[in-house]
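As you look at this complex, bear in mind that one protein chain is not there, while each of the others sits in place.
Chains here go by letter, A, B and C, matching the order in which they are written, and residues are numbered from 1 within each.
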Amino acid sequence: MSAKVTAQHLIAIVDTIAVHIHNNADMLNALDLALGDGDHGTGISTAFSSAAADINQLSEPDVMTILKTTASTLMNRMGGASGALYGTFFLKAAMTTRDRAALSKSDCDELLQAGLQGVKQRGKSDVGDKTMIDALSPAVDAFVATETLAAGWEQAALAAMHGAEDTKDMVAKHGRAKFTGERSVGHMDAGARSIA
Amino acid sequence: MSAKVTAQHLIAIVDTIAVHIHNNADMLNALDLALGDGDHGTGISTAFSSAAADINQLSEPDVMTILKTTASTLMNRMGGASGALYGTFFLKAAMTTRDRAALSKSDCDELLQAGLQGVKQRGKSDVGDKTMIDALSPAVDAFVATETLAAGWEQAALAAMHGAEDTKDMVAKHGRAKFTGERSVGHMDAGARSIA
Amino acid sequence: MSARKQKLINQPENILSDMLSGFVAAYHDIVQLTDNRLIVRRNPKAEGKVGLVIGNGSGHEPAMIGLIGEGLFDVNIAGEIFTAPGPERIVEGIKAADRGAGVLVCVSHHAGDLMNAEMALELCEMEGIDNVEMVVLYDDISSAPKGSESERRGTAGLFFVWKMLGAFAEQSDDLNACKAIAEKIRDNTRTLAMALTSCTNPITGELMFELPDDEMEIGTGVHGEVGFGRQKVASADETIDLMLPRIIEDLPFQSGDDVLVMLNNSGSMTLMELFILYNRVAQILADNSINVYKSWIGPYATTQEMAGFALSLCRVDDELKALWDAPANGAYLKL
Partner (left out) sequence: MSARKQKLINQPENILSDMLSGFVAAYHDIVQLTDNRLIVRRNPKAEGKVGLVIGNGSGHEPAMIGLIGEGLFDVNIAGEIFTAPGPERIVEGIKAADRGAGVLVCVSHHAGDLMNAEMALELCEMEGIDNVEMVVLYDDISSAPKGSESERRGTAGLFFVWKMLGAFAEQSDDLNACKAIAEKIRDNTRTLAMALTSCTNPITGELMFELPDDEMEIGTGVHGEVGFGRQKVASADETIDLMLPRIIEDLPFQSGDDVLVMLNNSGSMTLMELFILYNRVAQILADNSINVYKSWIGPYATTQEMAGFALSLCRVDDELKALWDAPANGAYLKL
């Protein structure tokens, strides 16, 4: 287990997210269909697949370029609210990595916190508003609370799952319109988890 | 049983038709609904009711005025194909009664034949075309074939019923679009029958 | 049966009067409602020009009330739902449209419309109103075979007559020339329609016809009359591939022809679908070197909320192109 996240690691991470979400796309759509517009899974899935494809095209990319490329592909291929939010997360994360060849645990802490901050600002929302933030925020906190990268991903994924589960209940109480997104967010982070 | 049809008789006849058709309006609509536009019964019913009302307004009308008034009310209140046809029947019939105070059996023969002729011309159709003519034509023939008015109405009504029944079968073979009209025609003549 | 069960109306017997009142209230700058319930132009055409009249059953809105106005028709006699108006009202319409150069009574070919118009003309004769002509219009290739064109139904393709005859009559003092133009447009127009769902009669709330959810019917009329082809619902391209070649062959439309194209929304098709359908229409016409002069996509002659469309082509020469491009100001047709 490497002590730092290199460009190669990052590409592998995005690839894994893409694969995982692709495998869950139909299920996400099905959830969205509960009463959403049913294209949520398809949207995220195609967007992450293109992101993975795009960054694998890059010749000898640095960490920042990988994150920026991921951000722009996500926001432009996904569209909608989720496209803007996922894109913002990676964009703000990228901004913290200028001139870094690889990312230490503390670099990753900073990166994740910046991404979370960005999503909160973009969405003008915070924990408890029943959005993806209720999954993302505990995940970032859990990551930061750990010592090693490996432990960080583990704890983040767990916290995200719990956060998503919580919103699920919250949301179930608050009508189905927002339900779709929350569950998909849960899966999104579940995707991130499989990386560790 | 009077040997002649007077103005009073004529008014009574139209009244009876109106009542009879009114009582069958829902059933005619229901039949029309089989696949028609479902307003056939309502159309005929309201039109005949207005016709009865209009001729009862007339002060000391002669036979011709009664028939003309009936014709114009029918064609203008009913509209559609049936309005034109029923209206034409009474209009052409009226034309044969100029200056007549009452109608003898032979006057009635002439009147009914003229009405039938008018319908055939208006519709550019004849027996076997699966229209109201298939009910009307045998009815007129049967009437003419009898000696007395009473017998005439009896035979006419019977023949009309048979004619309508026949078209019913014919039509059943030729799709339901025309079905509505034929059955309603059968009832129209059934209405006439109750007069004898 | 995915047809809508409920409609937003008041008393069924008041549908016609409520509708006409609301229509003229909204468009009083274009039309007015006379005491005898005729829809007439707010600004009558010039004296000495030919008047245009049409009567029809209601339920097809915007046809024909929405096509009364400058460069279009002068008077519409709206009958009850799907029932042609009687002869006396048609005579009133003829009188209202008379500007001293005669009146052309247009008839969409259906038994009721035709017979009542014929009786109206007989009444005019009795009353000594001469200089009235009638023209019977038809376009639906599914309702009678080639060679029996005059037995065909009048459907959505009559739109081309209304628009271009309207432009012609706005300028014309020659009744026979107006009739001739109407016939010229009619004889260059061909239409084929299809339905994806049925619809309900607003008076009774009952289905107008039966059509399973997974089937479509080709060749339907504007009252949901049965067509010739019932089959499983196909894709947009497949549907156009089934319909357009029949239309092209019927006239026939030939390489080098200039045409107007209409995709009429029968009721509840989405514009999204109509644009997707039109995309295929444009491809096929291009493949056949048939040039689209102008096209029109939207609701004109509807069958209540029926999901379906009519595809109509009209071959045009320079005279008709000019008439198509002439200004029109109806509540539901502006050029």
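Keep this in mind: contacts are C-beta pairs under 8 Å (C-beta built on N, C-alpha and C of every residue); 3 or more make two chains touch, one makes a residue touch a chain.
It should be emphasised that the depicted structure is a prediction, and the values quoted were computed from it without experimental measurement.
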{"item": "Displayed chains contacting the withheld chain", "value": "A, C"}
{"item": "Sole contact to the chain not displayed, among C:Met134, C:Val226, C:Ile276 or C:Ala326", "value": "C:Ile276"}
{"item": "Sole residue of A:Gly87, A:Pro138 or A:Gly163 that reaches the chain not shown, by the stated touch rule", "value": "A:Gly87"}
{"item": "On chain C, residues whose C-beta touches the chain left out of the figure", "value": "1-10, 15, 18-23, 25-27, 58-59, 61-62, 66, 196-197, 202, 213-214, 216, 233-237, 239, 261, 267-280, 282, 295, 297-299, 302, 304-305, 307, 332, 334-335"}
{"item": "Positions on chain A where the hidden chain makes contact", "value": "29, 33, 35, 37-39, 42-43, 72, 75-85, 87-88, 122-123, 175, 177"}
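Heads up, the rule we're going with is that only the chains that are shown with their structure count from here on.
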{"item": "Maximum inter-chain contact count - chain pair", "value": "B-C"}
{"item": "Rounded Å distance, chain A centre to chain B centre (Cα mean)", "value": "80"}
{"item": "Chain A-chain C separation of Cα centroids, rounded to whole Å", "value": "56"}
